Structure formats: C-alpha cells, structure tokens
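What follows is subunit A.
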Amino acid sequence: MRRVRLLCGLTLAGIVFLGGCGKSPADQAREATTTLASWKATLRLLEAQEARGVVPEAYAGQVRRAAEEEREKATAELRKAGSR
Partner candidate 1 sequence: MSKLFEIALGVITGIGGFLEAGSLTTAAQAGAAFGYQLIWAIAVGTVCIAFLVEMAGRLAAVSRHALPDAMRERFGIRFFLLPLAAVALVSFLVLASEIGGVTLALEFATGISHRWWAIPTALSIWLLLWKGTFGMVEKGTSMLGLVTLAFVVAALTLHPHPAEVARGLVPRGPTHDAARYWFTAVSIVGASVSPYLFYFYSAGAVEDQWDEGYLTINRITAGVGMTFGGAVAVAALVCAALVLHPQGIQVDRFEQIPFLLTSPLARAGFWLFVGALFIACFGAALEIALQLAYLVAQGFGWRWGENLQPREAARFALVYTVVIPLAALVILSGIDPLKLTVISMALTALSLPVTVVPLLILMNDPQYLNEHTNGWVSNVAVLAVSAIACLVALVALPLEILGS
Partner candidate 2 sequence: MLIGRDILDQQVVDRAGRLMGKVDGVVLGPPEGEDARIAGIVIGGTTLLWRIHRGLARWAERKLGGEGRATFVPWAKVTKIGIDIKVDVDAPRTRAFHWENWVRDHLIGRIPGA
C-alpha cells in the first residue's frame, strides 16, 4: 500500500510542477498586456452604451471600479514579468 501512495504523491507533484513552470515571463507579459487592452476596450464599450443611456449609472461605476482593480493587477504582473 505504501508503494501506491508514494506513486500517487510523485505523479501529483509532477503535474503541479509541470503546470507551474508553464507560465514563462514572456507568457505573463503577453497575458498582462492583453488584459490591459481588454479592459480598455471594456471601458470604451461602457462609455458608448452610457452615452445612449443603456446602462444605469450605478452599474457603470461598478464596471469602472472592476476595471481599476484588474488594471492594477495587470500592471503589477507586467512589472514583475519585466524584472524577472
């Protein structure tokens, strides 16, 4: 029984390691820039719909707050990827 448990432990560690190193700095940088671009486009779409009175004002505020939070995270990631 010990052998089986050891085997499972090894494969699990292998998979987590494989997963972990999948994210090279270049990947992280690219992903962060796409996220930044995505949120810029989100805000553009929001402004267009706000102009036509499609979305209530409270919701628009929430989208802007979410955009701010995600952009901070993305820029931090970009800086981290850049320095690595």
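In picking the candidates, the idea was that all candidates are chains of the complex that A comes from, given by their letters.
Going forward, contacts are C-beta pairs under 8 Å (C-beta built on N, C-alpha and C of every residue); 3 or more make two chains touch, one makes a residue touch a chain; residues count from 1.
Here the structure is a predicted model, which is why all the values come from computation and not from measurement.
Undergrad: Touching subunit A in this complex is which of the candidates 1 or 2?
TA: 1
Undergrad: So in the complex, which bits of subunit A are touching candidate 1?
TA: The touching residues are 15-16, 18-20, 22-23, 31, 34-35, 37-39, 41-42, 44-45, 49, 52-56, 58-59, 61-63, 66, 70.
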